[in-house]
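On to subunit A.
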Amino acid sequence: GKKEETTANKTSNEGGKTVIEYWHVNAETQGGKTVDELVKEFNAQSETTEVIAKFNPDMYKGLMQNLQAEAAAGKAPAIVQVGWSFLNYFANNFEYSSPQAIIDQYFPEDKTFLEDYFLSNVLALAQGPDGEQIGIPYSLSTPVLYINRDLLKEAGLDENGPKTWEEVKEFSKTIKEQTGKFGVYIQQPADNWATQALLESNGAKMITDGKATFASEEGIKAYQLWADMVLEDQSAPNLPWDQGIQSFIDGNVAMLYTTIAQRSNVQSNSQFDVAAIKSPAWEGKSPKLPAGGAMLAITAKDEEQRKAGWEFMKFLYSVESVAKWTEGTGYVPPRKDVAEAENGLKDFLAENEMMNAAIEQMDGVVPWTSFPGDAGLQAEQLLLDVRDQILGGSISVEEGLKATEQQINELLQ
Partner candidate 1 sequence: MKINRFVSIPWHLIFIATIFILIFPIIFAVGSSFKSLQDAYNNVLNIIPIQPTLENYQIFFNSLPAIQITVNTFIIAAVVTIFKVITSFLAAYAFVYFQFRGKTVLYFLLISTIFIPFTVTMIPNYLIISKIGLTDSIWGVILPQLADALGIFLMRQSMKTIPISLIEVAQLDNLSHVQIMRDIVLPLIKPAVTSTGIWFFISSWNEYVWPVLILKTTDNFTLPLALQMYISSEGGTNFTVAMAVSVITMIIPLALYLAFQRYIVGTFTSSGIK
Partner candidate 2 sequence: MKEIRFENVWKSYGKTEVVKGLNFTIKEGERLILLGPSGCGKSTTLRMIAGLEEITSGELYMNDRVVNDVPSGKRDVAMVFQNYALYPHMNVVDNITYGLRVQKVPRSETRNRLDAALKMLKLEGYENRLPKDLSGGQRQRVALARAVVKKSNYFLLDEPLSNLDAQLRVSARKELVKIHELYRQTIVYVTHDQIEAMTVGERIALMNEGKLQMLDTPENVYHRPANIFTAKFIGSPPTNVVEVTYLDGKIMFGNQSFQLLPMWVKQVEQSKTSRIAFGIRPEHLEINKTADKNTLKGTVKYVENQGNSYGVYVDLQGNEVIALSESKYWPKGETVYLKPFMNHIHLFNCETTNSIGYPAELDQEETTLERVLIHE
């Protein structure tokens, strides 16, 4: 039947079109439908290429696992989404083609495509340590602070929310005292994205010259604030991510520090006056926010596939596609001109004010730190372990961070 023909080995269909696979992680709640629409649209208009989209559960980690199995079998899809935290790992271990290389080789007409349409700090997100363009940023997210205005009002606080982390702490404490509810929940997934935002905004650096340096004074101070809220004030619950979000949506937590990708979930399910404000800064400092989301990388092996891959990518990065993409996912568009364009997001942004917080803080975006080398992932894990320890109260912030920093540095050697 038809099924067998869609296997990875199949490189062209009956119509002589090149068949390529596009691996994504977009569940239905995260733009899955949009992926399907885009693919359908593309397939309808392309005369040379047919795209098959494969959904990979369990986010970028899940995709990476599947990719690994595929690679072990000596095969590869044409295009994959690579989460930022996997940037280094991906670059070190998988075969890929730099998009510019493909453009240069086969599509001279697109030579300046990247330069023309992407901010350089955005493009830089997808560059390896040596500046090589590994892929092209596709989904961009930043952390924002969602606030329950009703609760803030109830606690007699400014309904526009806190501007700084110090204020967040104060707000939280007040909320706890006034309403008995929790003040803030800072997301705790199995990565250090939010942690990085917290620390680096205070001037710490996760990495300096290939060495972990987060246990600096600024780093410790920033972390301490979080730990104090959890342990001392008990105004921030120590919950897993989904339970934290759930508790914010049903009104048990007044503020939620998490990705803008959660906007639609929060917006459509909360029954209070909800708003998203920019990520808090530290007093006197400007926030540095790691970019979340993913880039698209080309892993296709043979020429036809690569060419087809770029054709599809180019389609995905058109203004219309990116706009659709943004509407469907809640991610920030990677292309600079989309937000204002008539055929872009103009109307959408007008309707969904909460997006603005994310778009406005784009200039503060820095790459998501991805520890270098083979032990990078392990290093990342150590940082997660110490988060559990600190927030669980089994170790002091200073001690924990210092020890971890040291361990990581040993690993990275």
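One rule holds in what follows: a contact is a pair of C-beta atoms (placed from the backbone, for glycine too) under 8 Å apart; a residue touches a chain by one contact, two chains touch by 3 or more; residues count from 1.
On how the list was made: all candidates are chains of the complex that A comes from, given by their letters.
The structure presented is a predicted model; accordingly, all values stated were derived computationally and were not measured.
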Complex member in contact with subunit A (any copy), out of 1 or 2: 1
In the complex with candidate 1, residue positions of subunit A that touch it: 2-4, 6-9, 21, 25-33, 52, 54-59, 62, 65-66, 68-70, 72-73, 75, 141, 189, 241-242, 245-246, 249-251, 259, 261-262, 264-266, 268-271, 292, 329-330
